[in-house]
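Quick one: structure below, then a few questions.
On to subunit A.
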Amino acid sequence: MNIEQQDFYTQAILSMAALVGLTSFLMLGQGRLLRLIFVFALQGLLLTLTTALAAYSLDSPHLYISAMLTLILKVIFIPWMLRRQVLLMNMHRDVEALKNNTAVMLGGAGLMVFSYYVLHPIVQTSSAIMLNALAFSLSVVLLGMLLMISHRQAVAHVVGFMAIENGLFFAAIVATKGMPMVVELGVAFDVLVAAVLFGIFFFHIRTSIDSLDVDRLNRLHEVDQ
Partner candidate 1 sequence: MNWLLAVIQTLLFVALAPLLSGWLKWCKCHLQNRKAPSLLQPYRDLLKLIRKQPVVAEHASWIFTRSPYIIFSAMVLAASVVPLIAVDLPTAASADVIVLVGFFAFARFFLALAGLDIGTAFGGMGASREMTISSLAEPAMLMAVFTLTMTASTTNLSLAIAHVLNEGLVLRPSFIFAMFALVLVAIAETGRVPVDNPTTHLELTMIHEAMILEYSGRHLALIEWASQLKLMLYGVLIANIFLPWGIARDFSLHALGYGLLAISGKLAVLAVCLAISETLVAKMRLFRVQEYLSFAYLLGLLGMLSHIILEASR
Partner candidate 2 sequence: MIAAYLVLSIPFAGILFFAFAGHRQETGRLNVRFNAVTLAATVWLAINVLNNGTLLSAGKAFIVDSFNVYLIVLTAFIGLTTAIFSAPYMEHEKQLGKLTEKRLKLYYSMYQGFMLAMYLVLTTNNMGVMWVAMEGATLATVLLVSLYRTPESIEAAWKYFILCGVGIAQALFGTILLYYAAVQIGDGDNALLWSVLFDNARQLNPEILEIAFVFMLIGYGTKIGLVPLHNWLPDAHSEGPTPMSAVLSGLLLNDALYAVVRNKMLVDGATQGNLAGLLMMGFGLLSFLVAALFLHRQKDIKRLFSYSSIEHMGVMTFAFGMGGPLATLAALLHMTVHSLTKSAIFVTVGHAAQLAGTQNMERIRGLIKTQPKIGWGLLIGTVAIAGFPPFGVFTSEFLVLLATMHSYPWLAPLLLLGIGVAFAGLFRHIQPMVYGEQPEGQLPIKANLWPVMVHLALVLWLGLAIPDFLANWFSQATLLISGSMPL
């Protein structure tokens, strides 16, 4: 069945999914850290809206809480922290030269198709919407990994990591109307701690190799020169 027959909620969810996917793509191609962080915050915001929407239309109140958590963590705290780091390191001016960017982009597109292909068995169990939503979130996860692979800045890695979290979260919201509360809280707690630890690590890495270029973290290897 096609999009016209869907109710408004579904249409909204789907367009949200599309937007989230779009943001991932934007991040993937983004060389400037500050913009990267901004897009990431944007994605978080979309996520919050989706959660709130879901909470409203399914009137399941605990989703509001997770929406709040998302807002605080992924839209405010983490972007703020990352931005602060970038400014401290004054890396906000330099642009990371991404090698063969277009190839990465095409790869990302391929990933999206791939996630559809992988998840199609789910169609039998439920509606096409679920398939769309899950496929989108999976591709967001994969794109996050791609982002980490293609970017050299530790900050970008953190963003990618968090983007993966977003993808998971989105999947949880749309596919299963959120996880059980205890899990939600646990995940949120983990994300928070992770964010804090990232902050600490930025400091340590900077003191040890006075840069955040992860390619220079290569003391521990076993390839003989």
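Keep in mind that, in the parts below, a contact is a pair of C-beta atoms (placed from the backbone, for glycine too) under 8 Å apart; a residue touches a chain by one contact, two chains touch by 3 or more; residues count from 1.
Per the selection procedure, all candidates are chains of the complex that A comes from, given by their letters.
Keep in mind that this is a model prediction, so the values were computed, not measured.
Checked against 1 or 2, the single candidate touching subunit A in this complex is 2.
Within the complex formed with candidate 2, the subunit A residues making contact are 118-119, 121-122, 124-126, 130, 134, 138, 141, 145, 148, 154, 157, 161, 164-165, 167-168, 171-172, 175-177, 179-180, 182-183, 186-187, 189-190, 193-194, 197, 200-201, 204-205, 208-209, 214, 217-220, 222.
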